[in-house]
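Here you go, one structure.
Every protein chain except one is present and positioned as in the full complex.
Order of writing sets the labels: A and B. Residues in every chain begin at 1.
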Amino acid sequence: MTAHNTKERQGALIEANGLTKTFRAFSRREGIAGAFRDLFHREYRDVRAVDGIDLSIGEGEIVGYIGPNGAGKSTTIKMLTGILVPSSGEVRVAGYVPWKEREAYTRHIGVVFGQRTSLWWDIAVIESLRLLQKIYRVPERDFRERIDRFDTVLGLKEYLHTPTRKLSLGQRMRSELAAALIHNPRVLFLDEPTIGLDVAVKARIREFLREINRELRTTILLTTHDIDDIEALSHRVIVIDRGTKIYEGSLEGLKAGLGYTRQVRVRAEGADLEAFRRATARLDAQWSEPEPGVFCAVFDPDTVAVAELLQRALGAAPVTDVAIQDVDIDRVVREIYEGTRQVPLAGPSGAIAEGSSLRSAGPDAGRGG
Amino acid sequence: MMRRAEIFFAYLGQLLKAQMEYRLDFLVDITTTLLRQGVDLAFLAIIFTKVSRLAGWSFPEVVFIYGFFTLVFGLYNATFLSLISDFSDRYLIRAELDRVLTRPLGSLYQVFLERLRPLDLNGIVLGAALMVYAALRLDLAWGPLEWALLVPLVLGGFLVYSGFFLAITSINFWFEVRGGLAGPFMNLSRFGRFPATIYGPGLRAFLSTAVPFAFIAFYPSALLLGREEYLLVGLATPAVGLAVFAVAVFIWRRGIGRYQSAGS
Partner (left out) sequence: MMVGVAVYGAFMRNKVLESLAYRMRFAVGIPSYLLFVTVHFFIWRAVYQASPEAEIAGFNLGEILTYAAIAWIVRSFYYSRVDFEIAEDVRRGDVVRDLLRPVDFQLARMAEAFGESAFRFLVLTLPSALLVYLVFPVALPAGWIAGAAFGLSLLLSFVVYFQISYLVGLSAAFTEQAAGLIRAKAAAVELLSGFLVPLSFFPAWAEPILRWLPFRMVADVPLNLYLGRYDGREALLLLALQAAWALGLYALGRLAWRSVVRRLTIQGG
């Protein structure tokens, strides 16, 4: 593979200081009367989608960029990729100011937006890749070599001659990745790359990304809702909410700081929430009843042994179904923000917080659900 | 430049292939275009059963101007029309400009390439046929000057037309309008199909300056029809075209910095 060649010399590959984006939003009024009033006078308000974010990401890192919907993840990515011009703050990626030197800069990056296609709808995947080859001026030999490489992990050749519109979602995402990497970019931006995919395809994509990162030292910044993506890939996570960074560090650090990251959901028609609370009083688990007959305990796998929790819960009431899951990332972040969860605002290295000495409980005990 | 040309032909080939998949639509398109133009021509023909000249122009001369306009429109139709008709919906509201902006090629050039419709060049044939018909009826005797000017004049008219609509479309970066802003101006371009001498002096001046639709077909046609009083203004057509297009590119470049990709 050809060596990366950009004008940046040293330091972090992605560097941002006080990055901010403000949008002007139009608020619509309700009903016929409101619509008529909008006809003559519109009300606007400023929304800060991203509010003073600092980033420093080194070459070869994989960083998970997470946060609830509307937190400003995509807006950040769009500023880093040169799509949006920041309202204020500085940004430099691979030595370029993305929005200013867009045409030269985009040669060095690949972008995948999980919900949209960057391939041409009516033509075969290979034809799309050929067009990209011309746009990025990829030498023929490199082109063939990369297609072969993508094929081994992604199984690209099965549908290389199918038009994009006829691909399944999984095939399309794999093609999107190939399209984003055909010019061997230094940085790969992924916005929800696994959304809506089945488990097997997700695993394949993760394996592929790890390989690209390992062998080509491609730096990857990804946003996702799937904590498994982060677990499988990221060296580091950055959590944002309402436009500001609320955590930066390792995933373990985040989990440790958070504590309650697992949940047990049991179905027991007609049972009493109090019964579960009493039965597990000795354990540090928080019970709730999200819907009638379904009870949910949130706990920290480092301090609570799943087996014990389950045993006690099963004894408390006639349980008909059990599931053990990770707590939804959205919810975690939302709770951090609202102050119902405490989290250490760690530095870049993400100092692992207190609870780490208790890891012996085996955090993977009840995987699945 | 070489690379741009190479990419142009690569796109063209792909778009042709894609468009060929909808061949039947294409045939129907041609038929309805013919019908559309047929209505306008019937209108002119009916009028000319009652008078022999319209503001100093005979029926074949009016047909020549109309044909010139149709030819220019045929070029526009295959190149900028589909870009301009759904630019705001496709690229701004559905934010497809995101993809464009992450590639190392000029954004305007990319959207232009993506929306080419090579098969729609058929309008050219109809326009040219009308011009030939008119030229035969008029016994036009062209010297080398007219032949040499033909292509630059057509391109000039094309640049006026597409440049103007590109400029209007670029305004969408500032004011997003569902369905785009081009509609009313599209209707205004109807003015360009008829001899500008039928309009009052104020309107004629307007159509020669602020909204220079008289340069799309009337002035270059008048020159080709051998009207000496239009020699200079006709010759200015390519320059006017370049100027209008330059303004459009300028507005586009200013606008792209204001792009607010939908959602967050």
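Rule of thumb we're sticking to: a residue touches a chain if its C-beta (ideal position, glycine included) is under 8 Å from a C-beta of that chain, and two chains touch if they have at least 3 such contacts.
The model shown is predicted, which means the values in this text are computed figures rather than measured ones.
For chain B, the residues touching the absent chain in the complete assembly are 24-25, 28-29, 31-32, 35-36, 38-39, 42-43, 46-47, 49-55, 177-179, 181, 183-184, 187-188, 190-191, 194, 197-200, 203.
Basically, only the chains that are shown with their structure count from here on.
Put simply, chain A touches chain B in their complex at residues 23, 49, 70, 72, 74-75, 78, 81-85, 99, 102-107, 109, 111, 113, 116, 118, 120-123, 127, 130-131, 134-137. By the touch criterion stated above, chain B contacts chain A in their complex at residues 3, 6-7, 10-11, 14, 17-18, 21, 95-99, 101-107, 257-261, 263-264.
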